[in-house]
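Only a single protein chain was left out; the remaining protein chains are all shown in position.
Should a chain be cited, it is by its letter among A and B, assigned in written order, with residues numbered from 1 in that chain.
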Amino acid sequence: MAAKTTNQKAWFFIIPVIALVAFNALIPLMTVVNYSVQETFGNNVFFWEGVKWFEQVLHSPRFHASLLRQFAFTFIILAIEIPFGVAVALSMPRQGPWVSVCLVLMALPLLIPWNVVGAMWNIFALPDIGFLGRVINGMGIDYNFTQQPVAAWFTTILMDVWHWTSLVVLLAYAGLRSIPDAFYQAAKIDGAKPWAVFRYIQLPKLKRVLTIAVLLRFMDSFMIYTEPFVLTGGGPGNSTTFLSIDLVKIALGQFDLGPAAAMSLIYFLIVLLLCWVFYTLMMKDEEQ
Amino acid sequence: MSTITLKDLRHSYMANPATDADWALKKMSVEWSDGGAYALLGPSGCGKTTLLNIISGLLAPSEGSVWFGDDDVTHIPPDRRNIAQVFQFPVVYDTMSVYDNLAFPLRNRGIAEADVDKKVREIATMIDLDAMLFDRASGLTADGKQKISLGRGLVRSDVNVIMFDEPLTVIDPHLKWVLRSKLKELHQKVGSTMIYVTHDQTEALTFADQVVVMHDGTVVQIGTPVELFEKPQHTFVGHFIGSPGMNVLPCQLDSGKPIFAGQVVETEGGVSAPDGTMALELGVRPEFVSFAKEGIPVDVVKVSDAGRYSVVETRHGESHIKLLVREGESVPADNVHVRLDPAHTQVYADGWIVS
Partner (left out) sequence: MSKYKWLVPTLYIAFLMLPIYWLLNMSFKTTNEILGAFTLWPQDFTVENYVTIFTDPTWYNGYFNSITYVVLNASISVTVALPAAYAFSRYRFLGDKHLFFWLLTNRMAPPAVFALPFFQLYSAVGLFDTPFAVALAHGLFNIPLAVWILEGFMSGVPKELDETAYVDGYSFWRFFIRIFLPTIAAGIGVALFFAFMFSWVELLLAKTLTSVAAKPIAATMTRTASTAGYELGLLAAAGTLTIVPGAFVIYFVRNYIAKGFALGRV
């Protein structure tokens, strides 16, 4: 790749993007910052509150509980979706007419509006009219995700696996396809067993796309709102109230703008911080 | 170590090959003697790589069989054939060190670690990689990586044949000859059969004792570089090897003598074309054409200086005849005739030599 030339006029190319994104990002962010340090009782009357809301949120057991649930959820779905997605990608045909069929069918869940995903799983898992609910109860297990926290978690996780594993599959599959045949042939000649082929050829070549997959799945699962909201409404109780659901409850439900804004900023910072940590760790590894 | 024999081999990538063109490899029987240095030469798409993959076992032939010595290995997988292959683009295991790369084929075969260590160090010295034995393989340059690929073949003491599939494609030009002479040297030291696939005649002619020329899925000639040059068995060989290639001129046959431009062209021995021949041609290399007082009348079209000699392009009617003129000799201006050396003029019927 030839070196880039220095050209300050390139800024002109970027202005439209900056204008639009800044409009959408900076102004709302300022609003949030503004709310986060003030108290209001309506009528546009504001009182300076300093860092009170931040302290309140950071010490609130409710926030701690949501955050903990969020981490647990994200950790579980990453632990399932990444290995599962790689496994599916590994067993997909490498060429032929079935490739297109697989890709199209697998990508389908990614293009369904998120609330439809929630509604679909609601209908699918309901113990009385849903297929899944009927089957599980038919096996003698008492299952009702609207009543039991464990069942609610199970359903939410299964839904997320259903919804997003394909993203990992597609990424991993694209990564696998970029491995030249010669690598597999050389491994065959060297007498490598399937596990060695995976460990020394496929996994190293997948590292880059898997980095992206982990990052994306981390980000999106950490921001998840619509699907669990439609499926369980955050319940039963607060058992599936993740960070975004809690935030919307506080901001639009209770209209506690100060605490909601403070929580928003803390939330955003956590996502940014974790993404940055992920990113630098992986980049450092790549440089070696 | 043993002779490799291909018997009545034929291969097609299609399920139901119908026409001749559907066969990537047309019927052939070839024998590769033990310890030989072979080059498999031909243009892209002529079936070289297919043939190579059939010998290594990456591909099962549609018809025919492959024998290593007295064993039929046609359906034996590559890892049990005792072969090694170096690919066009370097294949190294990125996450491993150079040492682990070289040790990989041995460890996969369950060889004791002490023996592995001994062998790896021995081979590393042979291919000049001992200084970077514990570096990560991904950090090496392209030629270093190709050496690793080669090394993974050399560490195995049971290897029958080492195959090279255009191994110098991604190597810097100034390193090509270094690696090539290294290969030649290794061949003498190790003594295993080597088959070197390339489309570059210089590479083939400098590396090999025997050159196998392929064209359109067929082996057109097997011979030493000298044989290929002096007696091409097929007009394609004449064209493909040598620069400029052999002159090919249409001719007729009259009572055992070829006729070109209304004149009898002298050749060694009598000529008879097989029945049903479609096209009859004369083949003579530019090296064996000279200007003469009488002979075939031609017009000089172009003279290009190629250093120690000039390539002169002449024309008789529709036919172009090239010849070489040494530095210092002059090109006649008018009333030009050329003469073909009878000892090196061959007659070809539908491309194949006749005598």
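Methods note: a residue touches a chain if its C-beta (ideal position, glycine included) is under 8 Å from a C-beta of that chain, and two chains touch if they have at least 3 such contacts.
Remember, predicted model here, so these are calculated numbers, not experimental data.
Q: What are the shown chains that the omitted chain is in contact with?
A: Displayed chains contacted by the hidden chain, ordered by label: A.
Q: Out of A:N115, A:T146 or A:N238, which touches the unshown chain?
A: Once the missing chain is taken into account, the touching residue is A:N115.
Q: Taking the entire complex into account, which one of A:I136, A:A186, A:I201 or A:V230 touches the absent chain?
A: Spelled out, the listed residue whose C-beta touches the missing chain is A:V230.
Q: In the full complex, which of A:F47, A:F75 or A:F268 touches the chain missing from this view?
A: A:F268
Q: May I ask you to list the residues on chain A that touch the chain which is not drawn?
A: 1-2, 4-11, 13-14, 16-18, 20-21, 23-25, 27-29, 31-32, 87-88, 91-93, 100, 102-116, 119-121, 123-124, 128-132, 134, 162, 165-167, 169-171, 173-175, 177-178, 194, 208-209, 211-212, 216, 219, 222-223, 225-226, 230, 243-245, 247-248, 251-252, 257, 260, 264-265, 267-268, 271-272, 275
Convention: only the chains that are shown with their structure count from here on.
Q: So what's the Cα centroid distance for chain A and chain B, whole Å?
A: 56
Q: Under the stated contact criterion, what part of chain B meets chain A in this complex?
A: Counting only chain B, the residues touching chain A are 53, 56, 58, 77-79, 83-85, 87-89, 91, 93-96, 104-105, 108-109, 136, 149, 152.
Q: Would you tell me which residues of chain A are touching chain B in their complex?
A: Chain A residues touching chain B: 180, 182-183, 185-186, 188-193, 196, 200-201, 204-205, 288.
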